[in-house]
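The complex appears here without one of its protein chains, the remainder shown in place.
Per-chain numbering from 1; labels A and B assigned in written order.
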Amino acid sequence: MAGKIVLCRCEDMTLADLEHSVSRGYRDIEEVKRYTGFGTGPCQGKECLAVVALQLARITGQPAAAIPPFTSRPPLAPTPLKVLARDPGAHVFADEGGTARTTRTQGDEVDD
Amino acid sequence: MQPVMDDEEDGARADASGEIRLPATLEASGPLPERAEIVIIGGGVVGLSIAYHLAKRGLEDVVVIERGYLAEGASGRNGGGVRQQWSTEINIRLMQESVELCRRFAVDLGVNVWFRQGGYLFLARNAAEVARLEKNIVLQNRCGVATRMLSPSAAQDIVPELDLTGIVGASYNPTDGILFPWPFLWGYARQAAAMGARIFTQTPVGGLERQSGGGYLVHTPRGAIRARRVINATGAWSPKLAKLVGVDVPTWPIRHEICSSEPLKPFLRPMVSELASGLYCSQSMRGEIVGGVSLPGHASTYAMGSTLEFLATYARRLVRLMPILGDVKILRQWAGPYDQSPDGNPILGAAPEHPDFFLACGFVGHGFMMAPIVGKLYAEWLTGGEPHEIFARYTLARFRDGSGAQQEKEDFNIG
Partner (left out) sequence: MARRLPGHDAVRGEAVEVRIADTSVRAYAEESIAAAALASGTRVLSRSLKYHRPRTFFCFEGHCSGCLVRIGGVPNLRACQAPCAGGTEVKGQNAFPSAEIDLLGAVDFLFSRGMDHHTLMTGSSMLNKLANKVVRQLSGLGKLPDHAATELPEVHRIDVDVAVIGGGPAGLAAATTTATAGRTTVLVDDQLRPGGSLRTDPRTGRTEAEARWSAATSAGVLVLARSTAIGFFPEDDGGVLAVSAPDRLYRVYAKQWIWATGGYVVNLPFPDNDRPGVIAARAVGRLLVDHGILAGDRVCIVEVPGVVADVTALAAALTTAGAEVTRLPLADVVGTRGRSWTTAVDTRDGKVDCDLVAVAGTPAPASEGPRQQGCRVVLDAVAGGFRVVVDDHGRTTAPNVWACGDVTGYLGPAAAAADGARIGANVVREGAP
């Protein structure tokens, strides 16, 4: 029995899982992430994004530079709710005596 | 046609890099076919559900064109809520059918979607909110949905972590539930492809030309495809696609942010929602608390960026509601577009003057849970069956001829 080559420690995703995903046609890095679950665990890809992306380039026969990273989202590290709750930008609703103000700098509708 | 249920090929995996060849579900490269009976533009849950049901009913030459990666749109970004607690009879009845389709999905399509009927608990903080819930419950009960009002302490029996300060009542329907959105797409795609539909990703539509003899020419970087009928299943992007053939779809995107916590051992049974803030949260099958809150002045934009204001507002409200969560950590936040229509009801059926150009948008944040039934109803109609009443009710024409004004407005488009 061949040992498992673990690419994503958080989610137990293996090289075979990656090959399986590509074989089914899920070969965009975002599709691979969702289909295999890699990068969705507590480390959010810190340990695995680079190695999975390089393996994906190899398996699909593409140059490394052709593989984009998956979208980077906040928070960059797991952050307790109690810390976030203290931010002064939190909107206070009417039932707590707040108003309808927002502190965001809202732009116009952005075309994608 | 029968769905394909072969698990053996999935078992044929080798570690240490054996060569694995399985039938591809998605086609990310290569030319499009020259023609199709129906081209569905938009590979989200609505488009794929329609494709699956069409293929299942034996329709050949069905093509789905998705501009980006699978699950790029709202279908890949929602919280997976599935509820029957609505304020209009049509929505209640549609969702009853959709819930049944969700229950059977894993076995019918062979892909786990982890549908868990833990219920939905809506919390009220004043008399007006209670009255609103009570009014809706009468209608839900009449339709056979067993929602009931609960006292605050009865709500706490279901969710012991609740801080009841300020809570005056709650509604609860035990058969509402939560699913994991991505596998729905994989399941529909896999079975549709197995039954002959073709699904193309990374394929934006640059042009749409109505043909004099009927049908449309769909232009993409992978070639043009001639379609007898076109379904616009691009969700929040529907107005942009419709504009290519001069059809005005009066919907607009509203960005809703959402986030997920680290995985915790299971403790939260229902989806919990608080009317005062639009806060909702539930525990996914991975153990993460997934939730969001309604920010004032939602950005009307297609740009799905994240804000600190959202994290702070959500965190503040959630810790107030369930104080034990203070030391629980947020892992990731993201956003997705709600597809807002002028009257809060969806837009379905053919566009006026375009009998072969069909719409499926304006679901205002509940398109995912509706997709199983809407896809089935659309396929029945397009393969020669009688159109369901939703196709007569929710026409695009209603905004022009004023008939929309007589429609019941859904008042529970929340969360």
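Note that in this section contacts are C-beta pairs under 8 Å (C-beta built on N, C-alpha and C of every residue); 3 or more make two chains touch, one makes a residue touch a chain.
Everything numeric in this text was worked out from a predicted model, so none of it was measured.
If you put the missing chain back, the residues of chain A touching it would be 1-7, 9-12, 14-17, 20, 35, 41-51, 53-55, 57, 64-65, 67-69, 72-80, 82-84, 86-89, 103-107. Panel shows chain B; residues 5, 7, 10-11, 13-16, 104, 106-107, 109-112, 114-116, 161, 183, 186, 262-267, 285-287, 299, 305-309, 319, 323-329 of it touch the chain omitted from the view.
The rule is short, and it goes like this: only the chains that are shown with their structure count from here on.
Distance from the chain A centre to the chain B centre is 21 Å, each centre being the mean of its Cα atoms. Considering their complex, residues 10, 13-28, 69-72, 76, 125-126, 166, 182, 186, 190, 201-202, 237, 252, 261-263, 276-277, 295-297, 299-303, 306-309, 311-319, 325-334 of chain B touch chain A.
By the touch criterion stated above, chain A contacts chain B in their complex at residues 2-5, 14-17, 19-20, 23-28, 30-31, 34-35, 40-42, 44, 71, 73-75, 78-95, 100-104, 106-107, 109-112.
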